[in-house]
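First up is the structure itself, then whatever we jot down about it.
Of the protein chains in this complex, one is absent; all others appear in place.
On to subunit A.
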Amino acid sequence: MDQPAISVSGLRKTYGDVQAVDGVTFEVAPGEFYGILGPNGAGKTTTLEIVEGLRRPDEGTAELFGIPSWPRNYELLRRIGVQLQATAFFEKLTAREQIHTFADLYEVPRERADAMLESVGLTEKADVSDTELSGGQAQRLSIACALVHDPELVFLDEPTTGLDPQARRNMWDLLREINAAGRTVVLTTHYLDEAEVLCDRVSIMDAGRILRTGPPAELISELGVKTLEDVFLQLTGREFRQ
């Protein structure tokens, strides 16, 4: 069998007296579109940050292509692309300058950056400052920056949050294309319809644990419900949370 793109076992992370991640284990196969779902505060982002190598786990291991993501490994960083929850841009640069800077940081040709800008439909906005981009445009620029060095594995943390319905559908097409190009994609979201449409497999998280993992259709039939949203609500409960 192929080496998994991601292999995570027994991750734990505590902040003060909050157990943010409490024994998370999962694997992602190469080329898979994998989703992590869960209500706010379920530990999705912390899990993702540990897997990416932004945070050190208190316990457990996270390996990408068999290489631990902590400590920082420069060879590994060239093989992964990340889009963080908040779009992180350099100040006072235009969209083109942003992505050119990322191209330079990853030491790939700037033509490649221009091609990425084109593929996310931002060529017309290339000379616009990042502060003048709409929410959807900024997210697409952020994703283009994550893809500029042609990574094998892409992490996307809530890429559609705050987008209007048209921009979300538009983003889905882009994410499908990224996956269709042979890349492994890990996505966190709290839009269940999105996960149902896009993901090969999803894990549903709550309170720092993975409650259930499987292809959306299987989870739906297993629990005898209509949609992934029903699965989600059945597993995480209906009560209002902060």
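In the analysis below, a contact is a pair of C-beta atoms (placed from the backbone, for glycine too) under 8 Å apart; a residue touches a chain by one contact, two chains touch by 3 or more; residues count from 1.
Everything below uses one rule, namely that contacts and distances are computed from a predicted model.
One chain of the complex is hidden; its UniProt record names it "Transport permease protein", one of "Transport permease protein", "Reductase", "Na+/solute symporter (Ssf family) protein" or "Dehydratase". The residue from A:59, A:104 or A:164 that touches the chain not shown here is A:104. The residue from A:89, A:191 or A:232 that touches the chain not shown here is A:89.
Where subunit A meets the omitted chain, the residues involved are 52-54, 72, 74, 77-78, 80, 82, 84, 86, 88-93, 97, 101-102, 104-107.
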